[in-house]
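To start, the structure under review is shown below, and the notes come after it.
Here the complex is missing one protein chain, while the rest keep their positions.
So, subunit A:
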Amino acid sequence: MAPQAPGRKSAKRKQSEDDEEIAPPQQELHSTGVLEMLSDEEDEGDASSDDGEVDDFPEIVNESDSDDSGFDEEEDEEDEDEENESESDADSDDSLHVFPKAKTVTSEITNQPKIVYPEIEPNYDSDSSTEDTPNRVGNVPMHWYDDLPHIGYDINGKKVLRPARGDELDKFLATVDDSSAWTSAFDKNTQSEKPLTPEELDLIRRLYTNENPDSTYDPYEPTTEWFTGKGKEEVMPLSGALQPKRRWVPSKWEKQKVMKIVRAIRHGRILPSKPKSSSKFEPFAIWSEPSSSHPPPLPAPKPALPTNAESYNPPAEYLPTEEERKAWESLDPEDRERNYLPQKYSSLRLVPAYDRFVKERFFRQLDLYLAPRVQRVKLNIDPNSLIPKLPSPSSLKPFPNYRSLQFHHSNSRARCISVSPDGAWVVSGDENGNVSLWEIIVGREVKRWKFEGKIGSLAWCPRTDVSYFAVGIEDTIHFIIPPNVDPVVLSLTRTILAPATLPPAPTAPSPVKWVTPPSASWSLDTPILTINLTASTGMPTHFCWHRRGDYLASVSTGGIQGGVWIHQITRRHSQAPFKKIKGTVQSVLFHPLKPHFFVATQQYIRIYNLSEQKLVKTLLPGIKWISSMDVHPSGDHLIVGGYDRKLCWFDLELSEKPYKVLRYHSRAIRSLQFHPTYPLFASSSDDGSIQIFHSRVYNDLMTDPLIVPLKILRGHQITDGLGVLQVKWCGKNPWLVSSAADGSVAVWCS
C-alpha cells in the first residue's frame, strides 16, 4: 500500500499516514489467514473488527482499485474465498446435500458397506465461486451503505446499485403474487428477497422441531458388538497376578456384623418386620383422669325438637291446604319456615323414606362448622311493658275534647286566626282577603272586612286596655279596631294608633311608611293605621307581639328582601333588627320575660339579646325545615316543629340539642302553641289532626318536664295535601281554635 501515498493529495496526507499505520496488520492478517488456514468465523470476526476501526476505508479502496497491489489483494481474498468455500462445501456435503449425495456400496473386497462419493468433475460449473455474486464487498456490515445509492461493488469495482424496493403495499402484493414468498428471506448482501433452497428449508424445519440438523444422522444405529457374542470370548486372563485371599475367604467382619444383627433379632431388639401400627382403635377410660381446669367450650345449640306437624299421622288440621302447599313449593328452600310439608299416612307401613334425610344431616353439619354463633339474650317480656307508663289523660283534665262549633270561610283556605286577649272574639282570615270577626261561644260572624290579596297573618294586640288587631297582607300591615268596643277603650285605642300629635320622626329615616287616614274618613270598615312595608318584601306570614303590646315583630316571606321588622306603635317607627341573616327566617318570637328575641331560620334557632345587641345561643334542633316554634310562658322551654314531622322540645337551660324529639304526626307539622296559663300545648299537622299534650314544667332543675299525649283531635278535612294550618289557644279557657285548609275554623272545648 505504500505506493498509494504519493498519489494522494497533500490535504489528505495525515489521513493516509493513518492508513499506512493500519494497513500493515491487515496484510499480515491476510498472510496469516493463508498460512494457518484459520476457520471462517475467526477470519470474519477479525476482518469486521478491523473494518470497524477504519472509517474512511471504502473511499481509499475505491481509489486504489486500479492498483496492482490492490488487485493482488483481491486475488488473495478470492483465493481465500475459494478455499473457504470448498471447505464449507466439503462440510455441507454431508449436512446440507447441496451437492450429490454419497452412496453406500458393499465393497467387493471386504464385503463391508462403504460410502462412495460421486466424482467431482473439474469443469467450469464445478466451482461454485464462479457463480455470479454481484456484490463483492465481503462480509462487512451492510448498514454502512444505508444512506448510499449503492450497496457494494461487483467484481469489476463497479457500484452495484441498490435494487428498487417497493413500499409495504408492493411487498404485500409481492407476497400475494409470488407463492414462494413465504419461503424467501431477506438477503442483506443483495438487499433483496431471496428464496430459500429446499435444503435450507429442511434445515430450518429440523431446527424448529429440535431434531438433529443433519438429516443423515441416525440416532438409533445398531451397536457394533466387538467383544461380546459367540466366538469373541477372551480365553486368556488379562493379567497373570495371583488372586487375593479375600476373594475366596468369607469376611470375618461381615460375619461379625451379621451376627450382631442376628443376636439382636433373637433378643427381640430388632423386629424383622415391625408390627403394623394397629389401625384398630381401642377406647379406654379417657375420663378417669381429672380434666383440665379449662372451661369446656360452649356446646353447640341443639336442633329444635319435632312438633306435631312432623308426625306421620298428625291431626287433620295440620295438613296444608292446596294454596299453602303451592305457596310452600314456590318458596326458595332457604326461605321456607319448615323444611317439610306435613303429611298423613293411615298406617306406619305406608310411610316412605324421607328423601332429604342425608341432606338435612349435611346442613346441620354445615351449621356446626360454618355458621357463626352468637350468644343472644332472649327477652321474655310482655311487649306492652315497653310502653312507658304515663298518667292517664282523664286525670289531667281539662283539655280540649270535642268540637263545639265550626265556622266556615267559603271556597278558600283559612290561613290564620287570632283570639282576642279576653278570649271572647276570634278573627280569622282566608286567602280570598276576607277577615271575619266572630264570637267564640256563638260562632256567628259579627263583621267582615275585605282586603285585596291573601291574608298572611292576624294578631290581636295583647293589651287589655286597648282593642285592635293587625292584619298582614301583601307588603302592608293594617291595624283595625273591632266594632262594638267600649267607648273608653275605643278612644284610648284611637289615641294610640292615630295620635293627634305625631311623635317626632326618628333620627334614622326608615323606608317604612306609617299612614293614618284623616279622622273624618274613619269607619269600621277601613283600617285606622296602615304600615306600608318597602315594596316587594312579600306577605307578612308571621306576627309576634311583645307582651306589653307596644312592639310588633313581623316576618315577611316570599319577597326579595328578607323581612324581619319590629314595629313600635307608640313611636310609629319600624326598624329591621338584622342587617343580614343567614338563611330565610321562618318565625320570630319575643321572650316572655327577658329582652331576648328568637329567630328561627330553616335549620337553626338563634337567640339574640336585644338590649345588648348580641347573639346569646344557637339551638340545633336537627330538623330539615322548621315550620313553627313557641316558647313556654315561663321562658325556659321552647318547642319547635318542622315540616319533616319532628317536634323538638328544648330546655333552654340545658343544652343546644333537644331534650326530647317526638315524631308522631304522619305529615308536616304546621303550627304549635303553648297554652298561656294551662300546662298544655297543641300541634297541628297536614295529616288533618291536632295533637294535644300535657306539658308540666317543674321549677326545680332536677325534675324533667313531663310530657303526656292527651288527645288527638280529628275533624278537619285535608284539601290539596294541606291540613290544619294554624292552632291558637283561647287565653283563659282550655279551648283551642284551629283553622284548616278546607276553610273551616273550629273551636274545641273541654
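FYI, contacts are C-beta pairs under 8 Å (C-beta built on N, C-alpha and C of every residue); 3 or more make two chains touch, one makes a residue touch a chain; residues count from 1.
Everything that follows uses one rule, which is that contacts and distances are computed from a predicted model.
Not every chain of the complex appears here, and the one that does not is recorded in UniProt as "Pescadillo homolog", selected from "COP9 signalosome complex subunit 1", "DNA replication complex GINS protein SLD5", "Phosphatidylinositol N-acetylglucosaminyltransferase subunit H" or "Pescadillo homolog". Touch with the chain omitted from the figure is made, among A:217, A:362 or A:402, by A:362. Taking the complete complex into account, A:393 is the one of A:138, A:157, A:195 or A:393 that touches the chain left out. Residue A:348 is the one among A:271, A:348 or A:500 that touches the chain not shown.
Residues of subunit A that touch the chain left out of the display are 274, 276-277, 279, 281, 283-287, 291-292, 294, 296-297, 299-300, 302-303, 305-308, 310-318, 340, 342-343, 345-349, 351-354, 357-362, 364-366, 368-374, 379, 381, 383-384, 386-390, 392-393, 662, 664, 707-710, 712.
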